[in-house]
Structure formats: C-alpha cells, structure tokens
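Every protein chain but one is kept in place in this view of the complex.
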Amino acid sequence: MLTATNLECVRGGHVLFTDLNFSVKSGELLQIHGPNGSGKTSLLRMLCGLTQPNTGKITWNDSNIRSLGEQYYSSLTYLGHMIGIKDDLTAIENLSISCALAGLEVDNKMALDALQQIGLKGRENLLARVLSQGQRRRVSLARLLLVKTKLWILDEPLTALDVTAIKLIKEKLEWFLAQGGMVILTTHQDIDISAAAIHHLHLN
Amino acid sequence: MSINWYKYAAPSSFYFLAGKLIPFFTVLAVILLVAGLYIGFFVAPTDFQQGEAYRIIFIHVPAAWMSMFLYVVMAFWAGIGLAFNTRLSSMFATAIAPTGALFTFIALWTGAWWGKPMWGTWWVWDARLTSELILLFLYIGFMSLQAAIDDPRRADKAGAVIALVGVVNIPIIYFSVQWWNTLHQGASVSVMQSPKMATAMLVGMLVMVLAAWMYSIALILLRARNIILERESHTSWVAELKETTR
Partner (left out) sequence: MLAMRRQADVLITLFFFIIVVSLFPLGVGPEMNILRAIAPGVLWVAALLASMLSLGRLFSIDYMDGTLEQLLISPSPLFLLVLGKMVSHWLVSGLPLVLMAPILGIQYDLSMEALSVLTLSLLIGTPILSLIGAIGAALTLGVRGGGVLVSLLVLPLYIPILIFGAGAVEASAAGLGYDAHFSLLGAFLLVSLVFAPWAAAASLRISME
C-alpha cells in the first residue's frame, strides 16, 4: 500500500500543493487531474522518490520510501514525461536496456513478443530515430508487458497514441489491476478503466 | 540549554539574534583593526633584514590564515546542511564563501606586493603561493556553482558536495604542490626566516588576526541575514517584518 501524508510541494518559491493526503491499495487506481503546471509531474516524481517533499512523507507498506530505497524501486515501474528512448539504439535494444535497468532479465524472444503485442511488428530492428512519436511511446510502454512490479506510476502514458494502442493499454491496465496491482496515472484523455476502486485527485 | 540552541537554529530567530550581534562585532572589528594597524605601522620596529616592506605581513598573514580556515568552516557547515537538511547551516556556508574568497585574494595580492621588494619578483611558483591560488579557484568554483543553480535547495546541496570534495582534496593538493616544488628545486624561499619576532610585531599580528575574525563574523552574519530574507520571503514572519518597518 502506498500512502502519502501531508505532502507539500514548493517550486520556485511558490506552493504548488499542500496538505495532500491519499492512499492506494492493491487493485486500486489513482487518477490525478489538473491543468498544466498544477504539479502533477512533480507529485509523481515525489512518489517515485526522485524529489523530496518539503513536508510530509510517503510510505510503502508503512515504511518511508526514503529508507526503503532500492527495495521500493524493485516494486515500482515509472514511465515519465521523457520516455527514455535513445535515438541511436533499435527498438529492441531500447527495450532490453530499459528492462535491464529495472533489474529484469529478458531474452530476445520475450522482448520481440512484447514489441509485437504492442503493435511494432516488423519494426523491432529499426533505429528509434526513424520511429514516429507514437511508436517511440509504444516502445517505452512495451516494458509494462514484461515487468513484474506491484506499483505503476505513469505520467501521461497515452500521449501520441492512436485508438488501438489506447485500447491495448487500457486492457493491460485492467488486467494488471485485476491481478492486484496499483496504478497511479495522469492523463488529459478520458479513459474508462474498471478497477476495484478508482480514486480521483484534483490539483489546481 | 539545548532548547535554546534549537530555537536559534530556526532562521527567523537567528535573523533577530544576528541583528543584535552585528553592531557588536562590527565595533570590535573596527577597534581591533585600528589598534592593529597602529601597532603594525607605528609601534612595531623596522625589521633589520627586510626593512619597512615587511609590515605588509600584518595584513597578509591574517588574510592567509582566514582564507584557509574559512574554507574548512564553510565545508563544515555545508556538510552539516547536507547531512541533516538544516537550512540555516547551508545558508551560513553560502554566506562564508565570498568573505573567504576575499581573504584569499587579499593574501595573494599582498603576497605579491611583499614579494616584489623581497624576492625581486611579483610571483614565484612557491608551494604556498600555488596552493593559495588553487584555494581561490576552489572558492570561485563553489560560488559559481551556487550562483548558476536557481533552486536554492539544490544549490545548497550541490555546493556542499563540491565543498566537501574540495576539503578532502586540499591536503592532497597542498602535498602534491610541495612535492612538485621541491622536485623542481625552484625558488626555495622560506617565508618565516626570522625565528625571533619582536613582541610588538607579534602583538600587532595577533590583534590583526582578531580584527579579521571579528570582521568575518560581522560580515558573514550580515550576509546570512540577507540570504534568510531572500529565501524566506514567502513566509509570514518576513511579511510581518515588512509591515513593521514600513
């Protein structure tokens, strides 16, 4: 269970949000809404332990994520605003490296399968620089098909995706939630995911 | 006792405490400076080897001592700020840097003035001089790094890392420079030639060292106060302060 208590975020001298409390349990989805610059990305980065909150704390199964460190990271998958795709590597190399960083051994076949599932059949060995925005996004999302983590934190995962891809991701998220996973995501698109419980958090 | 300590560790209480202390240290600094200069230039006898030019050491030596000492103090506070996330100690480190750099510069400058009549040259690649020059580089690096980072919390922490790396390196640098200097058999001038110093000289020097201390404390407190105001400008107590002084 991920719990946030009394979070406050200050950026460049002004307060983005303060006194934020929520918790996400197994099988639950937390969707964060808010206009641009309301601190959605800042909040997600905080939940990943990338930034420290000014006040308040974030706990994972009742221990502070700061003290858990790598133990927490092994149950977390974060897909950020910047998708971490390298232009000079092929789609499949990008996927293998990002999985290796996440501490996941994937062989060539698993990686190929994942890329094909996400709709990149025949493009596995193209350099990322020749892929379109949406295709690059798919490469980064392909990791979700392989990881075995408990908590997914996704920052605008649907940007630049077409209808079929959005449908695919939706199904994947529903499957993951049904397995007892936890998802925290921001999105501007309306997406209708079924889950045990859906929380909405509005930042403004 | 310990409660008192924590009270003044909050920037707001420190701000008012510092406000009371600054006049005290300023007055002390001025008195000691005048006394020290008087002893140095009128009371202390002329050196039989070096003539009148030696009198520059009354400024040079305190400046050189302070320059090294302040770097260690700065690294110490920066390290505390990094380890315990205490804002005030990081602000202190930031406040110390310009004063330290100023003393380093004075030490180099007066050293050159002293060197010209003594050694016949403005600059020698002596181990002390070279190390002092490198110290100036370290100060400048610290200050430019902090100046380049907009977010004060990040600036504090980044500055702390570089200050600590610097403080670990200072002995290594000093030792290597000394080794390098002896290897090259360069200008081997020992600065402290005269073993016996006249009492008046010693007193003058010590008074000047104290003056440098008081000056540094006053200036650092003043600068720390400014940094506090700047950083805490969004808090209520600064707003109240503006109301009352208006």
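Just so it is clear, A and B label the chains in written order, and each chain counts residues from 1 on its own.
Operating definition for what follows: a residue touches a chain if its C-beta (ideal position, glycine included) is under 8 Å from a C-beta of that chain, and two chains touch if they have at least 3 such contacts.
As the structure is a prediction and not an experimental result, all values here were calculated from the model.
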**Asked** In the intact complex, which of the presented chains make contact with the chain not displayed?
**Response** A, B
**Message:** Can you say which of A:Leu50, A:Ala178 or A:Ala196 touches the chain missing from this structure?
**Reply:** A:Leu50
**Prompt:** Of A:Ala102, A:Leu141 or A:Leu154, which one is in contact with the hidden chain?
**Reply:** A:Ala102
**Request:** Can you work out which residue in B:Ile140, B:Leu222 or B:Leu241 touches the chain that's missing from view?
**Result:** B:Ile140
**Complete:** Hidden partner sits against chain A at residues 45, 48-52, 70-71, 73-74, 76, 78, 80-86, 88-89, 93, 97-98, 100-103
**Asked** So which bits of chain B touch the chain we can't see?
**Response** 134, 137-138, 140-141, 144-145, 148-149, 151, 153-154, 157-158, 161-162, 165-166, 168-169, 172-173, 175-177, 179-180, 183
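Definition applied: only the chains that are shown with their structure count from here on.
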**Prompt:** Taking each chain's centre as the mean position of its Cα atoms, how many Å separate chain A from chain B?
**Reply:** 49
**Message:** Going by the contact rule set out above, which residues of chain A touch chain B in the complex?
**Reply:** 12-15
**Item:** Of all residues in chain B, those that touch chain A in their complex
**Value:** 150-151, 233-234
